[in-house]
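Only a single protein chain was left out; the remaining protein chains are all shown in position.
Order of writing sets the labels: A and B. Residues in every chain begin at 1.
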Amino acid sequence: MQPLEAKVHCEQWPESPLLKVAGLAEFAAGSFPTERMLLDLRDTQVRAAGPAICRLPWAGFLTDGPKHAPPDRPWIAVPQGAFKVDIGDVVELRPHTSKMALRYRRGSNNNILFTTERCNSYCLMCSQPPREVNDGWRVSQLCDLIGLIDKDAPSLTVTGGEPTLLGEGLRRIVRRCADALPRTHLHVLSNGRAFGGGIPARMFEGLHPSLTWGIPLYGDHYGLHDYIVQSAGAFSQTVRGLYALEAAKQHIEIRVVLVRPVVERLTELARFIYRNLPFVEHVALMSTEPIGLARAHYDDLWMDPADMAPVLAKAVDFLSKCSIRVSLYNLPLCVLPESLWAYSRKSISDWKQQYLPACEQCVVKERCGGFFAWVTDKWTSQSVEPVRGTSCAKH
Amino acid sequence: MKFAARHTFVGNPGYRLLPLRFRRLPWDQGRVLVTSMSGDWLIVQRNDFERAVTGQLDPSEPLFADMESRFLISADPERATLAPLLSQYRTRKDYLAEGPRLHIFVVSLRCHHTCAYCQVSRQVIGQTTFDMAESTARHAVDRLFDWPAKTLTIEFQGGEPLLRFDRVRQLTELIEQRNRTEKRTLRFVIASTLHDLTDEQLPFMRDHGFELSTSLDGPEWLHNLNRPRPERDSYRRTVNGIERGRRMLGDDAVSALTTLTRRSLEVPKEIIDEYRKLGFHSISLRPLSPYGFARKTGARHSYTIADFLKFYEAALDHLLQVNREGYFLEETYTRMLLSLLLTPFSHGYVDLRSPTGAGLGAVVYDYDGRVYPSDEARMLAAMGDHSFALGRVDESVETWISSPSMQRILGAGVAEALPTCADCAYVPLCGADPIDHYARQGDSLGHRPTSDFCRKQMRLFDTLLQRWEQGSSVDRDILESWALRATRREGVLEAA
Partner (left out) sequence: MSTIEVRLDAGVFSVDIVTKAAHRYTDAYFVEIKSSPADFIVRLTPKHAEGETSQIAEHLCNDVLDEQLRALVRSETQDIHAALIEAALRQALPPQSGQGR
């Protein structure tokens, strides 16, 4: 697992900026103001360019140590092995604690815009337990961050907490993305409850050229869904929110975390989605992330993914026949029947992903999404084992 | 954070019934089909159903959740939402939103054939008084665009519309010219025997994206028997027309349908095999209705609905077998009924709708300038009964909508309000056909126990539901493959 934050050495920084790590290409392209860029002096091409380049009004320098930085200019040195940071990344420096955090990683499969720690649901398996804090300051910071993200970033995920709690702030963020990153797809993870009576969904109509909403639904009746999200009335609000989003011409994905009570009614949920929400464009069936609140509810939630296979096959088959795209997330290939491999995606964010020792011998390791970095034995299927041969000639 | 157990999310105990209807399964009297207001459904043991209706279900039973998720019951109103039920209902009825989408232009009554079952009362070739005049055509185009539908299907019929192709061409050009400002989505269909297609007609059809719909009653001997031409070579000419049409317009642009005579009912397999032989992937098995010459020659050629239903079962068996062998072949009416049972969507066929499709889903502009809400109404008029004529092309659309004919249709056109239909489990999926009931029983409201329309519909729904419920997984897959294609198709095709 790769840390996203580390202690660093730094000097001469007056404030806590967001900085774009830059090399010669960034300088030449001129996409970002020089004053926001951190010139990476560790890079051989940058060093080869000679000392003159340092005279430009960079925000500061990324170096191997204080000796390598130009005198009287702000610099940052990352201790060996502490933290991976490269040209194109965006970092946030907090000089008073000497900490640097990664806010955007060039080339990563999962860059997020973290909007708030607050949430109006309390899901049993929540991987990001909510805190009641006043973090409205994040909106401005995110708008700033968006300005430093590569224009060719393929996608960003807007997450939290619950992004719609920002209200107009969420609209600002989406609008900023539309302006600064028109070619970047934006996926917002939200429970949609606010649109069931509170925020008008139509404020997002026509706002962004490529926007999708990922909204969880855990059951075909309120008794199950409200239990999973620990909030009475949640099902009703989410469902009404889905209709509001559809009326506002939004693109919608339904996300289903495969905890045991949900899996027990998964085929009914798939039927419910088709009958009532046929405009849904994608359904993501996701194995539980064993972190946060999930750990406290193991007995209520855990089901060996290998035991889910028949139900998953039925649900996937049904949704596919109805022309609703479906994907399996966070499930290693060895626990799935081969007929479902085509639906499995490498979904775990690179920085929290790993393979197990058993995977060394596996012939389909490259195709497989592997495991969460924080997986423990009890959160691992009994059926994990390397695949020795497949019936597919291509693999 | 204290976490609450599952049972605490039940809310207020108890539940209420939502509008529902039920029917004992003919193949298993101990179980019932229960349907919601929007046509979602569940099959339950009758004694469990009785428990449900009398308030005895327990929230912890799976049946409770099954009925709740289909909006047959509703629990705590503070926590439940009926928005999906409303959404389902609107989806099922969305053909109402825009007004009629199907517009039939009868350009001529002239035809080469002398089919005994002819429903259009054709005339002999030389008589141009049975052709649509230019002024009529121009008025009809004006009326066409008075309707609001964003998608318009324009279908040319006859007699044989190719005999007046100049009028077809003129209408197409007038419509497209007007559409430059209107910007609707247009679909052109021509219902024709495809005999004597000229080299001038085909490129025009290709350039305007025409779809061809023709009649193919079955193997050569049957087709020629049903559809006599003086030269006795109707089949050969039809097949020739199909080939030429496919070559110029593409395979997908040419479709065929049957008209079933008494002789046809004896040979379901041969008819289906003929369609397979000619490479069709869709067949329409249409029973005769009591109109046109079919009425006059009735005794000799007619058959009962019971006869048709026997034929249908055999045809369905054979269709499934053909599909099992790997050849995709669907039947259009079957596909529509399956889509009603297995999907939440409405369908593009005007035949089976409530409120009725007549006038609300389709309009017919006859060669003589009279306007009708359906083909059947026009056929009745050809037999001397103008009860359902809407008016003339030079009158306004508002006049037609407020005409006594339209009032008569609407008065009997909502199935949910008709006696016996109102309680039928299939009514959310079924339709009203006041003109059919008027033609067969003399009364647009109709008497359901003796209604051929009802008998046919119920039997078809029952048959398909039973096949799907009890069929092998292979057969279920085949039935589903027909139904789930349906949601991407639209329109109704008629043929000469």
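To be clear about the criterion, contacts are C-beta pairs under 8 Å (C-beta built on N, C-alpha and C of every residue); 3 or more make two chains touch, one makes a residue touch a chain.
These figures come from a predicted structure and were not determined experimentally.
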item: Option from B:Pro77, B:Pro148 or B:Pro203 whose C-beta touches the chain left out; value: B:Pro77
item: Selected from A:Val91, A:Cys177 or A:Ala244 as touching the chain missing from the view; value: A:Ala244
item: Of B:Arg16, B:Arg232 or B:Arg324, the residue in touch with the unshown chain; value: B:Arg16
item: Chain B residues touching the omitted chain (full complex); value: 16-22, 24, 29, 37, 49-50, 53-54, 77, 80-83, 85-86, 89-90, 93, 96, 420, 423, 447, 449-450
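One rule holds in what follows: only the chains that are shown with their structure count from here on.
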item: Computed distance of Cα centres, chain B from chain A, in Å; value: 48
item: In the complex, chain A residues that touch chain B; value: 122, 124, 129, 219-224, 226-227, 230, 232-233, 235-236, 239-240, 243, 261, 265, 268, 271-272, 274-278, 293, 296-297, 321-323
item: Chain B residues touching chain A - in the complex, by the definition given at the top; value: 1, 3-6, 9-11, 40, 59, 65-66, 68-70, 75-76, 78-81, 83-84, 87-88, 91, 343-345, 480-481, 484, 487-488
